[in-house]
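Every protein chain of the complex appears in place save one, which is left out.
Per-chain numbering from 1; labels A and B assigned in written order.
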Amino acid sequence: MKQPFLVSDKWYDIRDLSNLSNEILHQVDRALPGEAAYILSPLLGFVFVFLLFVLPTQLYLGVLGERKIIGRMQSRYGPNRTGKFGVLQPIADAAKLLTKEALTPRYADKTIMYLAPVLFVMPAVMVWAVIPFGPEMIIADIPNSLVYYLAVSSVPTLVIFMGGWSHNNKYSLFGAIRIVAMGVSYEVPLVMALLGVVVMTGSLSLNGIVFWQDAFDIWLVALQPLAFAIFFICVSAELNRTPVDIAEAESELGSGYLTEYSGMKWGLFYGMDIAYALAASALGATIFFGGWSFFGLQDWVPSWLFFIGKLYAFYFLFIWTRGTLPRLRIDQLMAFCWKYLFPLALFNLFIVATERVIWTDGLDGEKGFVYIFAAANILATIVLVVTWARFLGYRPENQTTKPRLVNEAGGYVPVTPASGEGR
Amino acid sequence: MSTIQGEPFIINIGPQHPSTHGVFRIKATVDGERVIDAEMVMGYLHRSMEKLAEERTYTQNIPFTDRTDYLSSMSNNLGYVLAVEKLAGIDVPDRGQAIRVIMAEFQRLASHCMAVGAFTNDTGAWQTPIMWCFREREKVLDLFEMTSGARLTCNYMRIGGVAFDLPKGFEEAARKTLAGFPQLIDELDAMLSGNEIFLARTKGVGVLTPEMATNASLTGPMLRGSGIAWDIRKADPYCGYEQYDFQIPIGYNGDSYDRFSVRLEEMRQSVKIIQQALDRLPGGPHSTQVPLALRPPKGEAYARVEGPRGELGYYLVSDEGPSPFRFHIRPPSFINLSALKEMTVGGTVADAIVVLGSIDIVVGEIDR
Partner (left out) sequence: MTRELTGEELAAAAERLVPGSVARTEPHCCYIKPEHLRETMTALRDDPEMDLVYLANLCGVDYWDRFEVVYHLHSFVKNQIGTYKCETHDREKPVIPSVVPVWHGAWMQEDEAYDLLGIVFEGHPNLYRIFLWDGYPGWPLRKDFLSMPGGLQPGLNEFAGVSRRGEPPVRMTE
């Protein structure tokens, strides 16, 4: 670990909030006997991380920010009636949802239906345990936190299936079956893409990956652009966000697995969807954008500020795609996963593994070669994506066409090469 | 090797569904995601306007036509008054005709905004294009409010002309409104026409061959999307459409994408027509005097206009009474549904939604 410029572990050093919590624990340990501090420490970590970051950000910046930004993209104001600039809108929403009647279909499987929203919340909270907010600001600094994250974040797929299945509703069932098919498929390229990162950095720990990026002064998004693209698409699919929100698919299936949920049960799903999106943004920011590090600047400025900034920049990407793109069909989505993302992820893994072997065995791990690899990888990404899209995925019928213009009404105007110039 | 055996089941798309644009229902039999049979159920909004119209005078019937296709009331008014004028042999002054053209084309812009926006919403573009479309559509509705006092059900056309002359300041307001449209169309074009996902969702979905489109009596953008150059404004000009310079956009394959692009291009042409009409808006009276108790001579008339959804016809039979003996509407969106089954069967549920969006139905007009 690189030592900060000004070493201080006093509690008022807010560059790392763990100093404060450590100080509290220290005092507790001195004042109280036995294992009080041991019991208190996870609670304290939970309070610091979850209450200080996740809950306020989720409530205010997640819900409100998404609605505001989408509103701006759609040339409208977004919420602006509750409080100044609509800042109280999430509270008003929650109050509305809490007072709403929670309907239950007569033939629903009530146990599973009531259990699903509760189970949906748990992974959304659990994944935050391993997200490093700063060099030491991490609830559980386990050595293989990436595996932990992936394992926990694949639980919602099952929970959504439970929710969709339990209603005895055909739309919900459609959504449930779609999420199972999609969730399982998209997990594969996602893990493949992250495997490339692991091979390059040699660490399964999220904090270790951030330290690696800090040590080599490069973000992995530059070193592994292809992995980043695959990660982003797969995470969008896992999170059910447009353009791949086919499990929810409002215009096709009503609301898919959410069709029969109402009141706060729906609210939990909605809120936790955003929590998952934020958690995925946290993961993306940690792995690909350097997490809490910012080229040494984190020694001067609180590192968690960088992390939060990157998290929201990443979250903005989600909002942006959501506000822009239409939705894919289920068969196209699966084809996209297995025919495009999966081979590209394999290629990426192959390239990274080769580079790693050359780098460690032939070049003694010299720092400067990372930038050469980055340039090579960006080039390889462009070549691979363009090749895959142009030559393997080329469909002549799927080109933009402009309608022909004729001056006189009449019968059928056949498509001739002369008139078909628009295609 | 064993395969998983399933059995088809019925899924009701509608009557309460975000993508049926009203209370319309498709009883789809699906095998997994694939639609193997589709049956339409309609009539939830049936008000028997054709019967009601037989009890009211010719002028009193104009508001009914507003409420059939509530997204294009001006065009519906126009079709009806044209039929009555044809039946009774009434001429309309030049200014009235020019105002009618302006209104009908503005209505087409507003209606196509809705159609394109709702269609993109059906493909899953999360509300963004429809909001852009509504931004411009609101301005057109403001113009209608300025002119007729109502935004949606305008009740503006009258037998022999229009209800009121254009208000003061209409021309500037109209030009200002019009200026926003090319930008909107370019925005939509830039955002959707080349979008890979949009192309994948709409190209080759709901294909209609020209033979099929003709045989199934489809009209409007559906017919033109299949490559048939047919537009009543060109083929049988009414209200002086022959004076204006515009073109008919036609598609290539007759799929959902072609219908979308034809609608976009039609909006461009409408902007062109309105600009020409505003440039040469003649003076004079806006309407001729028509007796209040109009009793057209015995006979029948079938008049049609090119509404936003296609050929909108009115068939009137008169028995010299004060009210029509028979009042029949040829509703384009009802007849455009004829080929729905052919277009949806074989596709997925998501395709069925896209096809339904590309037809651009208005349930008030289907059920009447």
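FYI, a residue touches a chain if its C-beta (ideal position, glycine included) is under 8 Å from a C-beta of that chain, and two chains touch if they have at least 3 such contacts.
Everything numeric here is computed off the predicted structure, so don't read it as measured data.
Enquirer: Sort through B:D37, B:E50 or B:D94 and give me the one touching the missing partner chain.
Expert: B:E50
Enquirer: Per the definition of touch given earlier, which of B:L152, B:A173 or B:A235 contacts the omitted chain?
Expert: Touches the omitted chain: B:A235.
Enquirer: For the chain that got dropped from the picture, name the residues of chain A it touches.
Expert: Touch set of chain A with respect to the missing chain: 409-412.
Enquirer: Name, in rising order, the residues on chain B that touch the hidden chain in the full complex.
Expert: Here the touching residues of chain B are 42-43, 46, 48, 50-52, 55, 212, 214-218, 228, 230, 235-237, 299-300, 302, 304, 311, 313, 315, 317, 321-323, 325-326, 328, 330, 334-335, 337-339, 367.
Basically, only the chains that are shown with their structure count from here on.
Enquirer: Let me have the rounded angstrom distance from the C-alpha centre of chain A over to the C-alpha centre of chain B, please.
Expert: Computed from C-alpha means, the inter-chain centre distance equals 42 Å.
Enquirer: In their complex, what parts of chain B are in touch with chain A?
Expert: For this pair, the touching residues of chain B are 9, 11, 17-19, 33, 120-128, 131-132, 135, 191-201, 203-204, 210, 214, 224, 226-231, 234-235, 247-253, 257-258, 261-262, 265, 348-351, 353.
Enquirer: How about chain A: which of its residues touch chain B in the complex?
Expert: 70, 73-76, 170-171, 174, 242-243, 245-246, 249-254, 322-332, 397-415, 420, 423
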